[in-house]
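Shown here: the complex without one of its protein chains, the others still in place.
Order of writing sets the labels: A and B. Residues in every chain begin at 1.
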Amino acid sequence: MIRIDNVSKAFGGLQAVRGVSFEVAQGSITGLIGPNGAGKSSLFNIVAGLFPPSSGRVLLDGHDITGLPPHKLFHRGLVRTFQIPHEFSRMTVRENLMVVPPGQSGENLFKTWLRWDKVKQQDSEVLDRVDDVLKFLEITHVADELAGNLSGGQKKLLDLGRTMMTDAKMVLLDEPGAGVNRTLLGKIREAILRLNRERGYTFCVIEHDMDLISALCEPVHVMADGELIASGSMEALRQNEEVREAYLGGGASGRMGETARQPSTDEGEPS
Amino acid sequence: MTDILQLLIYGLVLGSVLTMGAIGVSMIFGILRFAHFAHGDFMTLGAYLGLSFISAFGLSSWWALPAAMVGMAVIAVFIDQVLYRRIRRTQPVILLIASFGMALILRSLVQLIWGSDNQTYASGIQFPWQLDWLGGMRLKPDHLWIMLISLGLVAGVHLFLTRTRLGKAMRAMSDNMDLALVSGIPAERVIMVTWVIGGALAGAAGVFLGIDTRLHPVMGWTTLLPVFAAAILGGIGRPYGAIAGGMIIGVSMEMSTLLIPAAYKPAVAFAIMVGMLILRPQGIFKGTV
Partner (left out) sequence: MELSGIASYLISFLTFAGVYAVLALGLNMQWGFTGQFNIGIAGFFAVGAYTSAILTTPSSPAYLGGFGMPFLVGLAGAVIASTLLGVIVGLITARLRTDYLAIASIGIAEMVRLFVKNEDWLTNGVRGIAGIERPFADTLLDSPLTYLVIVALFVAGVYFLVERAYASPWGRVLRAIRENEPATAAAGKSIAGFRLQAFVLGSAIMGLGGGLYAHFFGFLSPEAFMPLYGTFLVWVMLIAGGSGNNRGAILGAVLVWGVWSGTELLTGMLPSEHATQGAALRVLLIGVLLQVILVTRPEGVLPEKPPRLIARKR
């Protein structure tokens, strides 16, 4: 579904990603792990169109999407969540979801003035979909709350919810489990699995929580120091010397399996 | 040819004034992440403080400079502590609104205290030197002093930024705020020093402007646009870029009088700025976009 083809990225003198290639197969939940500073977020942001790679290509269903901006990628069925939840704080949870669906005629200013009935009718269809998503994620009780007032875990769910408001083919999840408590973590895991099974979403997940990765992902790719060092199932990787070395030797996030919180600088935006 | 050389001198003098202002704007943007719209009126207030100082003690014009610099350093820190600090935690853009309001407050204070008429530091006309070896070009001693003192102040800022701990901390904060804060830089002190330097240089710019022309309550506000243009041209958040930006804008504004009416001098600064925003918004030297 997505093919990452020999992608490299340098920020100034820093080589963040070095010639990484792998594929995310249709219908899979593919994991991407590695110690802090391994270049996962940079790679993610390249795929998501935040910035172009220094070299290499990204293909979606065989089409070259390298360097396309995020809003264009969205319309090709590629959506993402963020490591730090990006909610619209001063909008209600319901509104947060209503923003997403593409092709709303009410997004045309003149139609809001001249075709109000049609806009209203379409908005009620959007609302139906919102209700489904709220129910699916079990956050109906906070529907009219301002998103800024939600807990960190609820914001993560909302981020995930936004990806469900369109007919996405490919969803990039940037640390869906970071800063989420046990109960909500289970809920998020269930939601991802159900979306994968019932709606056929393909996922690519960056995550530090190895339990979550084990429960969800097959295959898993490991990055260290900008390079792809291993791929395979989680069990196989646990035995892999090079992978252990990367986690222990790099020392950045300690022992493998630890739920580490990355500092926000790893978001990977060039200054 | 002499005309062009003469305009070049005027341009460098104006450029010195703009540089003094633009370094401050650039530093404040680097540290606090907002465009300080009261900077022009900092210049005005500095110029008038200098005027009061020399007339109170019966001193010659140039004594206005230290008075303005010290006075504006203190006032800048005071304004930051009383107003800006209280709203710093909200979005930087709220600071922008506050500074815009502060600009009008300062200007009306100047009008209230010193009145709205033109004033000068010293009456009488200064006789320029005639430089025969430069085709009879004329150079006023004051203009030479403005350029030399600016050079000295720029050198001083450079030494501060490169040689002192606080200066290095300031550069680190400007480059990467998150990283700097994590590594234990004393943010409040850096911010205070930013205002000291920004305020003092604005005071100097005001005195230069007053010596070059005359004092008027809107003298700083009308200079604000070229100052911003200089800061953007140099890459906003980059104090060294501000020097190049100031000189380019200053010289272009003066040279433009060969071709278009002098009233449109600010338009030249504006046009360069817009061109820059379209072609290379990060400035000549990469700034913080």
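General remarks:
Quick note on the criterion: a contact is a pair of C-beta atoms (placed from the backbone, for glycine too) under 8 Å apart; a residue touches a chain by one contact, two chains touch by 3 or more.
All of these numbers come straight from a predicted model, not from anything done at the bench.
The missing chain, though absent from the display, is touched by one residue of A:Arg18, A:Arg57, A:His86 or A:Arg244; that residue is A:His86.
Screening B:Thr90, B:Thr162 or B:Asn176 for touch with the missing chain picks out B:Thr90. Residues of subunit A that touch the chain left out of the display are 48, 50, 69-71, 74-75, 79-80, 82, 86-92, 94-96, 98-100, 102, 104-109, 112-113, 116, 119-121, 123-124, 126-128, 146, 162, 165-166. In the full complex, the hidden chain is touched by subunit B at residues 29, 34-35, 37, 83, 86-87, 90, 92-94, 96-98, 100-102, 104-105, 107-109, 111-112, 115-116, 221, 224-225, 228-229, 232, 236, 261, 263-264, 266-267, 270, 273-274, 277-278, 281, 289.
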